[in-house]
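The structure's right below; bear with me while I get my questions together.
All protein chains but one are shown in place.
Each chain carries a letter (A, B and C) given by its place in the written order, and its residues are counted from 1.
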Amino acid sequence: MSRVLSYVGALREALFQSMEADLAVLMLGENIRGEVRPETKGLHARFGDARVLDMPISEAAFTGFATGAALAGGRIIVEFQVSSLIYPAFDQLVNQAAKLPLMLGGQRFLPVTYLIMGAGAGGGRAGQHSDNPYPYLLHAGIKTVCPSTPADAKALMLAAIAENDPVAVFAPVGLYGTSGPVPEAAEPTVLGQAKLRHVGSDVTVVAVGHLVVQAVALAGKLADEGLSVEVWDPCSLLPLDKASLQASVNKTGRLVIYDDTNRTCGFAAEIAGLVAERCFFSLKAPIKRVTRADVTIPYGVEIEQELLPTPERLETAVRAVMAGSQPHKSGANA
Amino acid sequence: MSRVLSYVGALREALFQSMEADLAVLMLGENIRGEVRPETKGLHARFGDARVLDMPISEAAFTGFATGAALAGGRIIVEFQVSSLIYPAFDQLVNQAAKLPLMLGGQRFLPVTYLIMGAGAGGGRAGQHSDNPYPYLLHAGIKTVCPSTPADAKALMLAAIAENDPVAVFAPVGLYGTSGPVPEAAEPTVLGQAKLRHVGSDVTVVAVGHLVVQAVALAGKLADEGLSVEVWDPCSLLPLDKASLQASVNKTGRLVIYDDTNRTCGFAAEIAGLVAERCFFSLKAPIKRVTRADVTIPYGVEIEQELLPTPERLETAVRAVMAGSQPHKSGANA
Amino acid sequence: MSAPNFTGPVSDPDIALYRRMRLLRRFEETAADLARAGEIVSAVHEYTGQEAVAVGVCSTLGPDDVITSTHRGHGHILAKGGDPARMLAELLGRESGYNKGRGGSMHIADLDLGIFGANGIVGAGAPMACGAAYMFLMRGEPNVAVPFFGDGAVNQGVLLESFNLASMMTLPVVFICENNGYAVTTPIGAVMKGEIHVRAAGFGLESVVVDGMNVRAVRDAAMRAVERARGGGGPSFLECDTRRYSIHNVSAGSTVTDERPEQEQATARARDPIERLAGELIAEGRWTLEARAVVDREVETEIDGGLGFARNSRRPEAASAYDFMYARTYPGLPAPAVDLPSVDLSGAES
Partner (left out) sequence: MSAPNFTGPVSDPDIALYRRMRLLRRFEETAADLARAGEIVSAVHEYTGQEAVAVGVCSTLGPDDVITSTHRGHGHILAKGGDPARMLAELLGRESGYNKGRGGSMHIADLDLGIFGANGIVGAGAPMACGAAYMFLMRGEPNVAVPFFGDGAVNQGVLLESFNLASMMTLPVVFICENNGYAVTTPIGAVMKGEIHVRAAGFGLESVVVDGMNVRAVRDAAMRAVERARGGGGPSFLECDTRRYSIHNVSAGSTVTDERPEQEQATARARDPIERLAGELIAEGRWTLEARAVVDREVETEIDGGLGFARNSRRPEAASAYDFMYARTYPGLPAPAVDLPSVDLSGAES
């Protein structure tokens, strides 16, 4: 049975069902006992003080607290109410939690989920609240998912909580307004499985999070012109469904990556590197990245748009790889 | 006039000359007044309490302190005595210092240098002291250099200090034992200029930091077989000398990236992405990345080696791209 | 009792305090209205209720002194002498704004006035204040640095580390904690035991509590701390007991309601710092209702003028989006959102 839920409502349902199913599951974060945060609304009333913890503004310590509680038998969900709040906790994330299992020689599991709310830019969130910092966590080897639909939000959140390793769940602010059918039952998905959101044969577009919607819209529009765009949604960024990505690129021979985070050493770089390594002989055109510029997001919404991946830029890139399949000659570009 | 200096001695000379030349230059870090740390030996005796500051173990606060001191007219050098110590300071680096100039609308410069000592693995430094965390800073848009010779260490350190933006200088532990000719005069280099360490025509090897030495050695060895390897050393990772990289790959048509940091979203991914985007029609073979595995570095030196980029793996990759220039047919690899 | 940065039509320094508080109040009510209406696109963290803190503290500072501010920063900036017109322009994302429309509500700064900027990250400004204070000390300048922060910030590591930095180096820093009782919906008593000023004293900071709804009390306490710091006596900590009137922040379309006990809010409003000072001045025979009305009208005019200025200012050009990322750029730096020319330009030739 499915009902329509909002994206955040779907995350919330996963929290409720996980805590219902397993007494070891605790959630901690800032202001999560109050009624302001939609993803945790009612959680405290339902599960009480012992399992729903309002934390002080001590991101480093409460991330470490989760690590210790997990080693002591808990299954912990940690909320970061803004994506950039992983930075004060960075040592506890990348140099402690991510490394502990190996450093311990496998003595214990570390079942911790980091729920990272409000990731991404939009609407004047300005310099410090607009980041989409998953590349940092990917580079650190932290399992990471970024669901693009309400149904996936629920299924991936359930899977993250069930996983016996640290997993980061990114909830893009660009999807807060969306809703869609979500199964009532608690059905976790398997990590590392991509989804084809639009089937096509001319060019593969890798799109992440809220950009999936935009990529699918463009694919629909270009289909009318006879241009066949495949939209590949990784769903899970680490583990990554490399086999399915390779299958898609080997089929289309062209790749555009559409990703809303900084360009240099970003997720788009990784995808490009992977495909340049594994699908080289299938490629008919240069790989294009449509990302953020490597620029701090300014406040003014007009200039902000100049720096973000937009459907217009995606379309230009798609047309460019279609046109650019024949070598052109001219000078190098710095 | 050149003399032979050790790598760390060259960094030290740049510190002395910069502080000599400009009274606004201050240096702060942990234990830098003592005599234990070779890069700052004698600095405190020479420049005194006011300009050489021993900091408490408060990486976040002293990084922010440097930002404030720079806004108030100082030109500040901050030492991180181990590379992973940038993590506790991560918010102050990527969400404050890196973003302030734009958020301020250009009201002030931010002349701060982050000297990151002992970057990299080797000899049982184990999980928490083996990172080479430049991809994090590159993704954040922080100017970053990684000198591979004593002469470059001095010239790039001088340039970093003179720059009016935050610049990170990585000193790989793998180069501590090296020495070479270093000019006596204070001659800063220009950021963003790569160097060809070995000229070749069959394949471009991009190598960073201590790996440059290994790549050059391999190039010499393979030259005897008639295989002509070009070794391209970026010197400066951001800004990156893209024009010279493109020129090299356009010439050789093949690329192997040899980089000692985690694979996913690492520097090698960025180089691969760039080249797949800009030099596609010159490429004759898949781009290969020889990096670290995405695995926490274990203590035991034998298994550590399994996870690091080694000359053997570089050689295999170089031979593979030479052989792999003809398409092979077979199933996908997950 | 000098008020170095409060110049203008009023000569009685206490009336200057009133005027400035009134300016903060009306600025913030205006900003909140603009946010609710969507003309300011981002959320605004209203400072209403807390005016006595910013105004009392900043009345003891000059333009060479430095402040760092918070997400709830408008009040601090106005109190330090910030221009409401350029602030409103910033909030509307205009080129004439303090940060050329790049910063917005949480990053407004005026380096020339010693305003190192609001900050979107709790506690993050304090170490910068310490760094500035160190430069004053080193250069023998008698200036002080004053980081503002909330009760919620006293659990943030970087702030606690900064207490130590200031203490160990005997820096001319005056830490101002605005204890308004809450961090978003979480009462301070739920996330710490004991008293904030006691914690600060444990770091060796000279530490006092003051009624943050009484501007003259704040001013007097700040003056003592600032003079001490200027005289080389080192850092202090001022815990200001205050209340915000509004919910945590306002933005267009928000349906969030205030979860705080109604009685608590009523009590806070009964302590209103602006009404209190006006009442006292009139009772002391130093002021009249009529004179107050004149000041109030002047403030209205100043805000209206500022809003007009802001609305008439132009927005940044699209082409300028990449500006100010670096003091010095290089070929290819910063990298663009899409690298299209090379699709057609990259060639097989070297």
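The rule is simple: a residue touches a chain if its C-beta (ideal position, glycine included) is under 8 Å from a C-beta of that chain, and two chains touch if they have at least 3 such contacts.
The structure presented is a predicted model; accordingly, all values stated were derived computationally and were not measured.
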{"item": "Partners of the unshown chain among those that are drawn", "value": "A, B, C"}
{"item": "Option touching the unshown chain, where A:A66, A:A126, A:M157 or A:A272 are the choices", "value": "A:A66"}
{"item": "Which residue of A:R12, A:R33 or A:K143 touches the chain not shown here", "value": "A:K143"}
{"item": "Absent-chain interface as seen on chain A, which is shown", "value": "26, 50, 56, 58, 60-74, 76, 91-92, 95-96, 100-110, 141, 143, 163-165, 191-192, 238-240, 242-243, 246-247, 250-251, 277-282"}
{"item": "Touch residues of chain C, complete complex, unshown partner", "value": "155-158, 160-161, 164, 167-168, 170, 190-194, 198-204"}
{"item": "Residues in chain B touching the chain absent from view", "value": "30-31, 33-36, 54-58, 60-61, 84, 87-88, 123-129, 263-264, 285-286, 288-296, 298-310, 313, 316-317, 320-321, 323-324, 327-334"}
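Convention: only the chains that are shown with their structure count from here on.
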{"item": "Centroid distance [mean C-alpha coordinates] between chain C and chain A, Å", "value": "34"}
{"item": "Separation of mean Cα positions, chain C and chain B [Å, integer]", "value": "39"}
{"item": "Distance between chain centroids, defined by C-alpha means - chain A, chain B (Å)", "value": "29"}
{"item": "Residues of chain B whose C-beta touches two or more other chains", "value": "60, 91, 95, 102-103, 141, 238, 242-243, 246-247, 250, 277-278, 280-281"}
{"item": "Interface hub residues of chain C, defined as touching at least two other chains", "value": "99, 101-103, 107, 119, 121, 157-158, 325, 331-334, 339, 342-343, 346-349"}
